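Every protein chain except one is present and positioned as in the full complex.
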Amino acid sequence: MSARTIALDQLVGRVVRDADGRRIGRIEELEAELVLESHGNDYVVTRFGVGRFGILDTIASGRIVQQLVRRLVRATSYVRYEIPWEWMDLSDVAHPRVTRRERELAQAP
Amino acid sequence: MGGVNLAHDVLDAQLVDHRQEKIGRVDALLLELEDGRPPRVATIVIGGAARARRVGPWFVALRRALRWLFRQRAEHVSRIPFDKVRRIGDSIELDVDERSLESEHLEQWLKERVICRIPGAEGEQK
Amino acid sequence: MPALASRTIHVGALVALALTAAACGRPPELDKQLETLSSWTATMQLAREEHGSGAITTTYATQLRDAASSALEETKQTIGQTAHSKVDSSYAAAALDSLRTAIRALNAETGS
Partner (left out) sequence: MKKWGEVALGVVTSIGGFLEVGSIATSTQAGAEFGYRLAWVLVLGTLSLGFLMEMTGRLAAVSQRTYADLLRERFGYRFFLLPLAAVLVVSFLVLASEIGGVSIALQMATGISFSWWAIPVALLGWALLWRGTFGIVEKGTALLGLVAIVFAVGALKLHPAWPAVGRGLLPSMPRDDRARYWYLAVSILGASISPYLYLFYSAGAIEDGWTIEHLGVNRVTAGLGNLFGGGLAVCSLIAAALVLAPREIRVDRYEQIAMVLASPLGRAGFVLFLATLCITCFGSTLEIVLALAYTMAQGFGWNWSENLKPGKDARFATTYTVLILLAAVPVAIGLNPLTLTNVAMVATAASLPVTVIPLFVLMNDGDILLKHTNGWLSNGALVFIALLSVVLLVAAVPLQLLAGG
């Protein structure tokens, strides 16, 4: 139960697999929120954004890519998941896993 | 306060101190993982070593070789707890003073040893 | 002076003729060298005219002359190797000669 420290950039761009071992995309965003703690206020990560657009997602943010793709190609197949922190298993930082199946995940608007 | 996008809005963002002096960018952001708890945003890192690591092992090696060549031993890296953050906007304001930061070592050194020895460097207004 | 000028023009025409004839079967390197020579020859002639009308200073005309002289020297060193046939060599010689003449003419104009 010891705390580990990792750098954000070690996570961003990593391929994420679901409970069945299927590849669902790459981590492109970590959303943090301020929570009130007894010892003071902390920012904690609440959700992970995982996108399908691989390398583009890691370069630009998902939002830019989405806008561009929608604007230029009018593609509707663009997929981006928002995964609550509880579902993300980071015990192996190089191979993050979601503890659910892909179809259980919520797509970001 | 709503959510903050760490990769998009925090990593690489401009940092300013309490007097609005620019003090570098968020070169790395450290998270603390603990089983059963959400990852905690722990530390902002400013410094060349943190930047080099993001580029890749070859860059770290190159940097090490160059530093060895120029006999640069000390790493001037600042690690600032995330609770020093006062405001996140176009830039991130930290409750620190530029003059006390290890990562501002080069700025201070250049200022004292080089720039301010040249006439016309000091003063309030140009 | 006029004799000198007319001779320059005469040789210039010869070089131009040579260049038009050059299209067939001349090494491209030689072509380039001949072009450089005729370009500098023309530069010298223009400089002489402009100096005559007072448009340019003697200081500047002298610099142009020096640049032309160094181009002449440079080409002289290498043109021997690129001009293989006898005809090529005579073209090269004529081109070198006309630049030399043009430089001398500019010298006479600027009085150095």
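To keep things simple, chains are lettered A, B and C as they appear, and every chain counts its residues starting from 1.
FYI, a contact is a pair of C-beta atoms (placed from the backbone, for glycine too) under 8 Å apart; a residue touches a chain by one contact, two chains touch by 3 or more.
All values derive from a computational prediction rather than experimental measurement.
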item	value
Where the unshown chain meets chain C, residue by residue	16, 35-36, 38-40, 42-43, 45-47, 50, 53-57, 59-60, 62-64, 67, 71
Hidden partner interface residues of chain B, rising order	11-15, 21-25, 27, 51, 54-56, 90, 106-108, 110-111, 114-116, 118, 120-126
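By our rule, only the chains that are shown with their structure count from here on.
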item	value
Graph class of chain-chain contacts, one of line, ring, star, complete, other	other
Gap in Å, rounded to a whole number, between the CA centres of chain C and chain B	63
Distance from the mean Cα position of chain C to that of chain A, given in whole angstrom	72
For the chain A and chain B complex, residues of the former touching the latter	1-9, 11-12, 28-34, 40-47, 49, 61, 63, 85-86, 90
Partner chain A, residues of chain B touching it in the complex	1-8, 10-11, 28-43, 45, 50, 53-54, 82-83, 85
